[in-house]
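Here the complex is missing a single protein chain, while all its other protein chains stay put.
So that you can tell them apart, the chains are marked A, B, C, D, E, F and G in the order they are listed, and the count of residues begins at 1 in each.
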Amino acid sequence: MRITLNGEPRDVTAARLTDLLTELGYGEARVATAVNEEFVAVGNRPEVTLAEGDRLEIVAPMQGG
Amino acid sequence: MRITLNGEPRDVTAARLTDLLTELGYGEARVATAVNEEFVAVGNRPEVTLAEGDRLEIVAPMQGG
Amino acid sequence: MRITLNGEPRDVTAARLTDLLTELGYGEARVATAVNEEFVAVGNRPEVTLAEGDRLEIVAPMQGG
Amino acid sequence: MRITLNGEPRDVTAARLTDLLTELGYGEARVATAVNEEFVAVGNRPEVTLAEGDRLEIVAPMQGG
Amino acid sequence: MRTFYGTELANPLMLGTAGYPSPAILSEAFRASGAGVCTVSLRREAAGGAGQDFWALIRELGLPVLPNTAGCHTVKEAVTTAHMAREVFDTLWIKLEVIGHTDTLQPDVFALVEAARVLSEDGFQVFPYTTDDLIVGERLIAAGCEVLMPWGAPIGSGLGLNNEYALRAMRAEFPEVPLVVDAGVGVPSHAARAMELGYDAVLLNTAVAQAGDPVQMARAMALAVEAGRAAFEADPMEPRDMAEPSTPVIGKAFLS
Amino acid sequence: MRTFYGTELANPLMLGTAGYPSPAILSEAFRASGAGVCTVSLRREAAGGAGQDFWALIRELGLPVLPNTAGCHTVKEAVTTAHMAREVFDTLWIKLEVIGHTDTLQPDVFALVEAARVLSEDGFQVFPYTTDDLIVGERLIAAGCEVLMPWGAPIGSGLGLNNEYALRAMRAEFPEVPLVVDAGVGVPSHAARAMELGYDAVLLNTAVAQAGDPVQMARAMALAVEAGRAAFEADPMEPRDMAEPSTPVIGKAFLS
Amino acid sequence: MRTFYGTELANPLMLGTAGYPSPAILSEAFRASGAGVCTVSLRREAAGGAGQDFWALIRELGLPVLPNTAGCHTVKEAVTTAHMAREVFDTLWIKLEVIGHTDTLQPDVFALVEAARVLSEDGFQVFPYTTDDLIVGERLIAAGCEVLMPWGAPIGSGLGLNNEYALRAMRAEFPEVPLVVDAGVGVPSHAARAMELGYDAVLLNTAVAQAGDPVQMARAMALAVEAGRAAFEADPMEPRDMAEPSTPVIGKAFLS
Partner (left out) sequence: MRTFYGTELANPLMLGTAGYPSPAILSEAFRASGAGVCTVSLRREAAGGAGQDFWALIRELGLPVLPNTAGCHTVKEAVTTAHMAREVFDTLWIKLEVIGHTDTLQPDVFALVEAARVLSEDGFQVFPYTTDDLIVGERLIAAGCEVLMPWGAPIGSGLGLNNEYALRAMRAEFPEVPLVVDAGVGVPSHAARAMELGYDAVLLNTAVAQAGDPVQMARAMALAVEAGRAAFEADPMEPRDMAEPSTPVIGKAFLS
């Protein structure tokens, strides 16, 4: 299915967020996630499944002032 | 009956606001009135009657910055 | 003879400053004069004669702050 | 004889500045001297003698900004 | 020229009526100032009280009257006071003050925006006494205000323009909105500066009323706002860090 | 009011004549400014040169003329220029400039005092362009000057009053001497401020001549100096660090 | 010494991590600064992206981490970002920025107070980037904030303290609340001044990261905040309008 990953279209297979992160290669990376602008905590990722057209944001630590 | 006029206790006779203003000697004075912190427009004064303990504020033009 | 008039070389004939001013066409112009960096008042112009190489400055009113 | 020492009248015996300093009890003190507003260097003190009415200034290190 | 709810001012000076040595001096000061607006308030009136004479005095000035809600600390108080003012002074104009802090008399911008909304919906033409906060300005405009009156410094302090940067930013942000520096002006150079920044008027009171000679100071302020506006319209020179001779250098005689 | 060598000015503004877009605008600007004095200079003149017309233009202004020694760097140059000016402009007044530094055009106070002495002894009435140095001021007065003209900022910079503290100290030090802020004024609020400090006049040129609309700016400066003087005479309020309500607090209705 | 949600800072300097020439210089600058806190953000991460290395770099600093919500313009955005930050950085601290204006990057005080309330109720320890508005400060405290971070000037401007009066008023109004000047500091004298006013810390980034030599500037800022705090504690002299000899006058020799 096609979702929007960090603002870019992306074809993905896995539906469950945990699997999806693995599929996308984030592995153990220290990231936070939001689906359709709602925060998804690490603990909730297993219950969250994505559907066609969903928007997924994956963020990580970055420089800031 | 006793009301509070501009913060001071005052014994008055008239109940209707229009009459009360006359009783209090405001006559044709350019003043605005509020009863129990609610504005009473000139046009509504005839319908407004005061009761024991009511708070009446009568204000007039004064210097301001 | 050749003098320096307001910083420029100039061949002139008259020697007496009064005549020289006429020769140069200043006529009745409102100007002040200095010869070799010394002020020459109007009253003294008749007595002052210039020699080869002398420096003559002729100034007039101009804008200023 | 009477001299002025640091602005105050003072009766003294010794005339030669070196002796006078001893008489006044300055001993080895680190001070500089001026007689009648003229600086007298340490080296010149032996040659300098004071007379009635002379003004002697004796100064030492003090706080400063 | 920007107008205030459609009204053009005779002079970009709004002058307060409080604290003058005498009514006569107040009148004379207003005449000397040529002020375009006078500000007034409402206070408790005893029968046969001073308010009636004061009102006669003000009417004689023949100026647009801008009543204030000075001293109000809540939305309700301010709104009720505005209604009373509308009736007494027979004007839609209201200088909306909702004070948030006793020492600085700064506006409570939260209550201010809410009161501005309520009054605007009720047909008032609100002149909000506000801070130099751009976002508050936007909210006030969204609430229906067509004028903004940021403070220069605390009321009665005479400190001038405490944050010229913010006042400049406000002018740049709201090119179409009439802006008035309200409060803080102590001397004419402050008033002139506000106008040089492109402000449309200055509102002041204490600097005139408390001067040794209020009439003279009123005149001074009138001249200053006119000077500042003229300068703004005249497109002033840019400041330079280095000197530049005004008198031409070329043509200078050689004399040494 | 303090006078300048016995002359009272119509207006405490001394305006320069340099750098205007056209002679017509110069004249109009002067009329708009009501300036009390115009400053001029001397430059080399070719036969039938522009100086004669310029002089006609200046005469039409009908103002006291203050010739300067702009661009002079030595005592001798300044003194010779002063003599030429006295003859051409038929006045004892001389704005004495002895420039010491090219970037800032600041006066050479050593040469200035010497030139002031020479010229004063020779009967000139010297208007020295000086710094805000009190000791230099004393020396100039001892040299015969009856006027002091400290700079506010470098000529043509438009930076305003770089050291208000020193200008205040100068006013306090010389209560009887006419003082003029000469140079640095860029906008009316600068000019008003100088007058608020108790100065007797402001001398400027570039701020008017180089403004987009010199006539308008000339008017603005005239208003500003008048405003500043009026304020000084009116005894302004003291600035306060805390706010103080202008509208009376007592008598406020209880409405919440 | 006031603490930040119970944490004492090693040094009253909060330093940003953005815009350094290289990670190595960032680390060195932090070591040189002895900063008590480092600020960070969250950005989109590609698989195997830079975020992981950055995080390793930050951990090595061994400092309390203060994540921000930079660039958020709404309550929802800021709140969601805060939640992501809490998870990623494993801290309750959040530097709450809700930007209201693009040119000045000033906070939207309305959204700020609301977001602060939501996050405080949710257990966050909020460090609000706010203005110098006292009433906004009160609202933030009522919303649960135990720290206030007013701006000195717009983010990245380096203009310093645009309204020292307001910052002083804020210090006086909230004697018990830890206050941080956040944004606007360009040079050490700005940072020292903030601390002299009694502020508890200074938060800055651009002034260090964009300096020619960030490490040197980081050191300079560390020295400056320490100097300012020491001065505040040392009870500085009162400024005087007149001079006063430091060297004693009495005892001076008579030599002329």
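Simple rule for what comes next: a contact is a pair of C-beta atoms (placed from the backbone, for glycine too) under 8 Å apart; a residue touches a chain by one contact, two chains touch by 3 or more.
The structure presented is a predicted model; accordingly, all values stated were derived computationally and were not measured.
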{"item": "Residue of G:Gly6, G:Gly62, G:Pro175 or G:Pro236 in touch with the missing chain, whole complex considered", "value": "G:Pro236"}
{"item": "Which of F:Gly100, F:Gly144, F:Gly198 or F:Pro239 contacts the chain that the document leaves out", "value": "F:Gly100"}
{"item": "Touching residues on chain G - with respect to the absent chain", "value": "16, 18-19, 41-44, 68, 70-74, 76-77, 80-81, 84, 103-106, 154-160, 186-190, 192-193, 196, 205-207, 209-214, 216-217, 219-224, 226-228, 230-231, 233-253, 255-256"}
{"item": "Chain D residues that touch the omitted chain in the full complex", "value": "6-7, 24-26, 29-34, 37-39, 41-42, 57-65"}
{"item": "Absent-chain interface as seen on chain F, which is shown", "value": "100-101, 103-104, 106-110, 113, 131, 133-136, 138-139, 153, 159, 162-163, 165-166, 169, 172-173"}
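The rule we apply is simple: only the chains that are shown with their structure count from here on.
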{"item": "Averaged-CA centre spacing for the pair chain D and chain C, given as whole angstrom", "value": "67"}
{"item": "Per-residue overlap in chain C, given as positions that touch at least 2 other chains", "value": "6-7, 34, 37, 57, 59, 62-65"}
{"item": "Junction residues of chain E - those touching two or more other chains", "value": "16, 18-19, 41-44, 68, 70, 76, 80, 84, 103-104, 106, 155-156, 159, 205-206, 245-248, 251, 253, 255-256"}
{"item": "Those chain pairs that satisfy the touch definition", "value": "A-G, B-E, B-F, C-E, C-F, D-G, E-F, E-G"}
